[in-house]
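Only one protein chain is missing; all other protein chains are in place.
Up next, chain A:
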Amino acid sequence: MSDPVDIFRTEAEEHLSALESALLELEQRPEDPELIALAFRAMHTIKGGGGMFGFTELSAFTHHLETALDKVRNGLFPVTQELISILLDAKDHVTGLLEDPVLDQTQILIGRGLLERLHALIPDEQITEAKQTTAAQSPAIAPPGEEGDRVYRIHIRPSAGAFRDGFDIFPILKELQGMGTCYVTTDTGGVPLPAELDPESCMLSWDLVLVTSQGAEAIRDTFIFVADEWRIDIDPIDIDDDQCDRIGEILVERGLIARSQIESLLAENPRVGEVLQQAGLVTESDVDAALREQRAIRDTRERGARGEQESLVRVPAARLDSLMNLVGELVIVQARMQQLAQSRDDEAMSAIAEDLDRLTTELRDNTFSIRMLPIGTTFGRFRRLVRDLSRDLGKEIRLETEGAETELDKMVIDRLGDPLVHLIRNSIDHGIEPPEQREAAGKPPVGTIHLAAEHAESHVVIRIRDDGAGLNTGAIRAKAVERGLIARDQTLTEEEIQGLIFEAGFSTADRVSDVSGRGVGMDVVKRSIQDLGGQVGIRSEPGRGTTLTITLPMTLAIIEGLMVAVSEERYVLPLSCVEECIEVERGSEGKRNGQRLARVRGDLVPYLSLREWFAVPGAAPGIEQIVVTRLGEQRFGFSVDQVVGQYQTVVKRLGKLYEGTAGLAGATILGDGGVAMILDAGALAESLEDEVRTRGRRQTGRPPTWTE
């Protein structure tokens, strides 16, 4: 992406989505000056870039918006619903202009209409005059250090027994130094002369000034093992405060002297530090520490003023992918190396292998973290969706989000957008009732959709909860019978009925609205989520609402697996779906309609023989292992010769020829150079389930037979 016009487009799109979320937030908090400033900045930047890259129309149009927003920013006009609606429409118009800078007749009309609406609200006087105002004000709009570094003052006083307890300061200092720019001052004042020195007591303390992009929590984590015993003070310094870089101020803040002491001395000599030191009020190292803090504050301020732009680099996704691939290969080679080192019993080699292991793991984590994005980047578009759609449908709906900072692989986020949109559309369209119906049911007229994301072990759980009418299980059941998905007299639990909505071709919408009922059903949602290695479940209470739960792996690039063996072949099953392993003696297996069944504590669980499925030559051993997996609400087993154990691996793609092979999610190279297939348990089970269902329907009502 080296074409500057493309770069402008991408950046403008980012600004537009920032603008959109700012506008939607403004709707909730119309008084928030920061949001207004943000919207203004977005318009201002797009206008500037548009002019530079030949998007003349876009530049002219955004100029009007910018002018209007500037007036709002200056408090001349209030933020109203109408204004936000115009601006949102204008944002859409700008998106159109970005795609095609040459206007067609419709676009001209849309643009003109929007400006008329805008100027009806906020009249436009002299354009030139407006230009001058904005030009004069624009330099001041970026608050320094907005997203960049923060300055923290950290005071560390280890407990006297720290050394005796086996804690040392150096690892902690090093970790802090690794977090950013760190200025350390060791306070040696407490150390006595050797005659009084208790060699095991720690009399030292440290004052640090840390400039870092990380939060106070991350800093606190550094002290996790010593926090109870040591005195640790972590104070963020407000670098925007004009006074904060004065030495005297710093010393007062550090609690070393009183403000009045400084003031009386200041009258005599402006160099506070020296004077205070001479007067014996503070020590040399106190002043030293304060001087460092002063330097850190000034440096950070300067950098903030210069803008931290240079520290951000745009990288094409393909390059990142190839880096990931290489790291993946390296991880595999490293595993082979380690295996070799172990088998050689060579200490020197083992040491190298260990170092390599540490570095590779770090490299891998670092590389993968590049691809991680907070899921909140997608939340913005849902806000707009909820707003627009609920208006169209005459419903009042509030979207609440939680855990926007939860990080997920960019690839997962990209592919998650559409399923999430669909689920939220469903909640708006089918879930939340119209206001009058809600009031009749004794609920608040405004419905709520709660969108939450959180980490759970190596997974991310996304919940979409609405307080709507809940699923109508009766209707679902009737529809399922009508569609031939279940038998008329089949007994199903409430959960099983709810799960039916994920079946192919299922739609309960009584009417086909503009929203749902476009033929894309929940089965597609389920499939997309399964493709991402995730699972989706539904829980609904009549009258109370519906909760959809999506569980996703954090990344598609690494899989936590269970390795199994059939003869010499190795397979990896995703550990996330493995429930237990059981042993079965040959000849004890049951069958129903040709489907193998295993008895797992009284339940019959269908299973598939990997030996048969992959046509592995040789005979099965006398005792086979069955790995029981849970796929959504169902359990499914895989029979293998041997369960090898847990195995974390980088997933390699299968290559063009084999990609898309049913049941295979990828492959991995083992430590000994062999290849193991990574199985897609869900897909394997589905192909078998389909078969069973076809057979089962032909023989409805007959209880399963346990043939032995």
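Just a few scattered comments:
Definition applied: a contact is a pair of C-beta atoms (placed from the backbone, for glycine too) under 8 Å apart; a residue touches a chain by one contact, two chains touch by 3 or more; residues count from 1.
Rule of thumb we're sticking to: contacts and distances are computed from a predicted model.
This complex has a chain not shown, and the name its UniProt record holds, of "ABC transporter permease", "2-oxoisovalerate dehydrogenase subunit beta", "STAS domain-containing protein" or "Dihem cytochrome c", is "STAS domain-containing protein".
Within the whole complex, the absent chain has one touching residue among A:V184, A:L604 or A:V644, and that is A:V184.
Among A:R29, A:R164 or A:R586, the one in contact with the hidden chain is A:R164. When you scan A:A60, A:M179 or A:M203 for touch with the missing chain, the hit is A:M203. In the full complex, chain A touches the omitted chain through residues 158, 162-164, 168-170, 173-174, 177, 183-186, 188, 191-195, 197, 199-200, 202-204, 206.
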